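Scroll down for the structure; my scribbles are underneath it.
The complex appears here without one of its protein chains, the remainder shown in place.
Just so it is clear, A, B, C, D and E label the chains in written order, and each chain counts residues from 1 on its own.
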Amino acid sequence: MPEVIVNMAAGRTDDQKKGMMLDITQALVKNLGVDAEVVTVQINEAPLTHKMKGGKTFLERKAAAK
Amino acid sequence: MPEVIVNMAAGRTDDQKKGMMLDITQALVKNLGVDAEVVTVQINEAPLTHKMKGGKTFLERKAAAK
Amino acid sequence: MPEVIVNMAAGRTDDQKKGMMLDITQALVKNLGVDAEVVTVQINEAPLTHKMKGGKTFLERKAAAK
Amino acid sequence: MPEVIVNMAAGRTDDQKKGMMLDITQALVKNLGVDAEVVTVQINEAPLTHKMKGGKTFLERKAAAK
Amino acid sequence: MPEVIVNMAAGRTDDQKKGMMLDITQALVKNLGVDAEVVTVQINEAPLTHKMKGGKTFLERKAAAK
Partner (left out) sequence: MPEVIVNMAAGRTDDQKKGMMLDITQALVKNLGVDAEVVTVQINEAPLTHKMKGGKTFLERKAAAK
């Protein structure tokens, strides 16, 4: 406690994800005064076809960004 | 904002999922008066062995439905 | 199944929320071919101090928008 | 209703997951007096690199435990 | 780890909720072989106007059930 869930689309490297989870852990340790050991962070990652923003799937957004 | 999460079992086509996410986006635009661009929808999809209803996994429910 | 969760900040009327949940229900019925009775939608609503976007709480964003 | 979500790291057998979901279903039937048929349980499972506790990913924790 | 979230409508007693969370904890201890101390359960409770099933809010369902 507390438990953090990050809902994000696929496409980041394992290093990016690990760095992000580590910094989130520190954000809780620093601001809530809890021990790192009680902090859990989980990424619920969606394939690009399973996430939409602005009415476009992330697959469509990626194609449009090229 | 707002962020919508759909928890569902695997088995739908990409077209069904895209149509569903698009209509959910419109449901928020219409009722909340927000711009589509701020609406995110993510499907957290579970394999048939990772979801249960009525004490049966969706794998068991699918087999029973045949 | 499926279950939909809407994470949003406080500030909408009950009528807006009901209309939104009803249209989300129809989005699933139409695209997935399921019966409305199996569709659940829940709003997890956060006070304006419990939600942040762009580094500003929704309380700060509301004040800035005035 | 109610809907239960279990956020966990990969690594359990299908039998463990099925037993867990079945016992969770019974926990709701017993304590809330609802019919099992209205209870849904979904596991949102994360690869070992997508979950962290105590500042270590579950991949690191698994390696350290050996 | 694991973390369990129960999404439910308001209306149960604290004793029902405590009993449910305790039995869910035991479901994980028994099936996953984890220590109870690492299991967290959180109820995200919605007012009757913030949850819908079958196209009816739980407020409407409660009124209809009388």
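Following the convention adopted for this analysis, a contact is a pair of C-beta atoms (placed from the backbone, for glycine too) under 8 Å apart; a residue touches a chain by one contact, two chains touch by 3 or more.
Bear in mind the structure is a predicted one, so any value in this text is a computation, not a measurement.
Counting contacts over the entire complex, the absent chain touches A, B, C, E.
Interface note: of C:Asn7, C:Thr25 or C:Thr40, the residue touching the hidden chain in the full complex is C:Asn7. The missing chain lies against subunit E, touching residues 3, 5, 14, 17-18, 21-22, 25-26, 36-45.
Residues of subunit A that touch the chain left out of the display are 1-9, 12, 16-17, 19-20, 23-24, 26-28, 30-32, 51, 53, 58. For subunit B, the list of residues touching the undisplayed chain reads 1, 3, 40, 42.
Operating definition for what follows: only the chains that are shown with their structure count from here on.
On residue numbers, the D-E interface is repeated by B-C, which shares over half of its contact pairs, out of the options C-E, B-C or C-D.
Centre-to-centre, using mean CA coordinates, subunit A is 25 Å away from subunit E. Among all residues of subunit D, those that touch two or more other chains are 1, 3, 5, 7, 9, 17, 26, 40, 42, 44, 51, 53.
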